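Only a portion of the chains appears, each positioned as in the full assembly.
Think of it as A and B in the order they're written, each chain with its own count starting at 1.
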Amino acid sequence: MDCYSPDPDAVVELANAYRNEPNYESYVALSSAIEAPRQKLFKRMNMATQGTEVIVSLRKDFLRLVKNHPELKPIDFDLLHLLKSWFNRGFLTIAEIDWNTPAVILEKLIEYEAVHFMSGWNDLKKRLGPNRRCYAFFHASLPNEPLIFVEVALVNGLAGSIEPLIDPDPQSEKGDADVDTAIFYSISNCQAGLAGISFGNFLIKQVVMELKKEFPELTQFSTLSPIPSFRRWLSQELDNKESTFLTQSNRSTLSLLSETDWSTSQEHCELLQPVLTKLCAHYIVNAKKANKPYDPVTRFHLGNGARVERLNWMGDKSTKGLSQSAGLLVNYFYAIDEVEKNHEAFVNQGTIAYSKDISKFLLAN
Amino acid sequence: MDCYSPDPDAVVELANAYRNEPNYESYVALSSAIEAPRQKLFKRMNMATQGTEVIVSLRKDFLRLVKNHPELKPIDFDLLHLLKSWFNRGFLTIAEIDWNTPAVILEKLIEYEAVHFMSGWNDLKKRLGPNRRCYAFFHASLPNEPLIFVEVALVNGLAGSIEPLIDPDPQSEKGDADVDTAIFYSISNCQAGLAGISFGNFLIKQVVMELKKEFPELTQFSTLSPIPSFRRWLSQELDNKESTFLTQSNRSTLSLLSETDWSTSQEHCELLQPVLTKLCAHYIVNAKKANKPYDPVTRFHLGNGARVERLNWMGDKSTKGLSQSAGLLVNYFYAIDEVEKNHEAFVNQGTIAYSKDISKFLLAN
């Protein structure tokens, strides 16, 4: 450990003193000794004009450096510790983003969108049109920088395809008539320098509340989500001779995926659909990594208390959608009265909540 | 130490592990162990709506409790540690307070004013009139609560009396004509729950910058300050037979202070003025408590890098002014190009910077 870290000998001595006489003075002495001097430096930096911005940007660069220099990880530990304290949920404000928002913020949405690519202002305007909503968290020290944002479509019934949400027919989206479902179809973290701080769960909960207040007629809250690691996992399984997920018949059907344009061949699709859909259900529910769902998006929404609701074949035919999720999209459903229970069961027992629709795939041969 | 404090045995063990192998894992383990669980609780509380407000208010109550329960001091140590992090200068915004400010904030100024009492809205309006300025620090999580505010009068030459600043002749304060001096005549901390966090030095520096920008013609920045502990100290010296500050002749003159209305008797004042003024200069420069200036206001401004500039006889004839400061007011002068140097000399060598005017009193017999 370098000289900016707490002095090991001093720490041991003060720890002993604290054990011998655990009082105010010994506690303060020990606490102060264990706080690395670099923390004082970061706090001092933050005092300057735009200090917070500089620190967040510095950590972004620093994280790249740490990858090749693991000995610097303790520094990032302290930096992350400070940033977690500063970006506590209590210091975030939610803002609705719409066409009245300053361009300096809107252009960041185009830049930061991480799920469904926006090519420019025209794409953005569609996502802020009638029956569309967008919300972001902001911190007072980064006034023009969203920390995270979520895009929502208000529709009638569960949506299964991304296209009509991000490129709607202008005729069909006139008023707020007859919507009963809010679809969270894209959620993007914006600040690489704040990696490791979780904003998404707070944002979703807050947005559900905002929407309930504005549209009391909404009864369903659900995502329409990619399954971004599905095909990577599938490749691993295909490479794994002893995979318990794949049958020989599966393997032969899946070989069609190596054909270019399989997704536009009706014939191929008819063969692939039942196999991929069933495997995807298994993947979402049963594939694990360190005892947690293999897919990061599954991990996120299940951790928030959602349940796996429905798989949508060819929900996303974009290049990215095909290459990552085999064109499938999944709905994670936020049932307000079971979110708490699902969350607890997931965290404590690793239980995955899913619908009957999904269970059919799991039970099928 | 109670159960919410770090476990002494675990801490010693982890400290030893860290000494044996000072790496990322041992550092994280130790750092995490030393952080009292109550800190997590406070951070969780802060996430709720108006959480910050609740915590600041809680600490206000808690500080009263701690007075009689010193065993609770470690809890306050953690709370203060968190609040210092959250109320870092980088998260504060300065706001000019004037007659366009919402009443909900203005009424707090009347309530929090700690130096020169305001009886109500009329007094307040005078302090926000022509050639008067008021600035406050705010935190985004306490939108209607000033953390600290300072009142400034723009005048020509150093001001020596408080009356014309807080109750100006409406005729004489018309425009901004001919002002060259900014007098900081009152600075008040507002949040008892944030005691121990220093805002004043940052505020004064920021206000000097704001004023320089708005009024390039300003050349002098000075306070007009009470000497609130002067008479308490004087009593102690009078009681102290071996005081090195007082001569026998001083003692007999000072006995006049026990007469009611000494301050309105021209005869008494003529005798008292030279004695009190000289003693006050000695008090400010030489009286110490724990190696620092005895007077808290002296400590504050000297620590910021100001110098003691001028003593003003009968600058404050209010009951409070007479009973605390013997009616004297002092100017602490912020000379922009010597603030840094003064601050360093004060902090490192305990040097008190003062003007020739003051040195005359110190050298006089």
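Keep this in mind: a residue touches a chain if its C-beta (ideal position, glycine included) is under 8 Å from a C-beta of that chain, and two chains touch if they have at least 3 such contacts.
Keep in mind the model is a prediction, meaning the values are calculated, not measured.
Copy number for the full complex in this structure file, with 2 chains shown: 4.
Here is the rule we use: only the chains that are shown with their structure count from here on.
We define each chain's centre as the mean of its Cα atoms; on that basis subunit A and subunit B are separated by 47 Å.
For subunit B in complex with subunit A, the residues that touch the partner chain are 1, 5-6, 8-9, 11-12, 14-16, 18-19, 22-24, 27-28, 30-31, 34, 43, 46-48, 51-52, 70-71, 73-74, 77, 81-82, 85-86, 88-91, 93, 140-141, 202.
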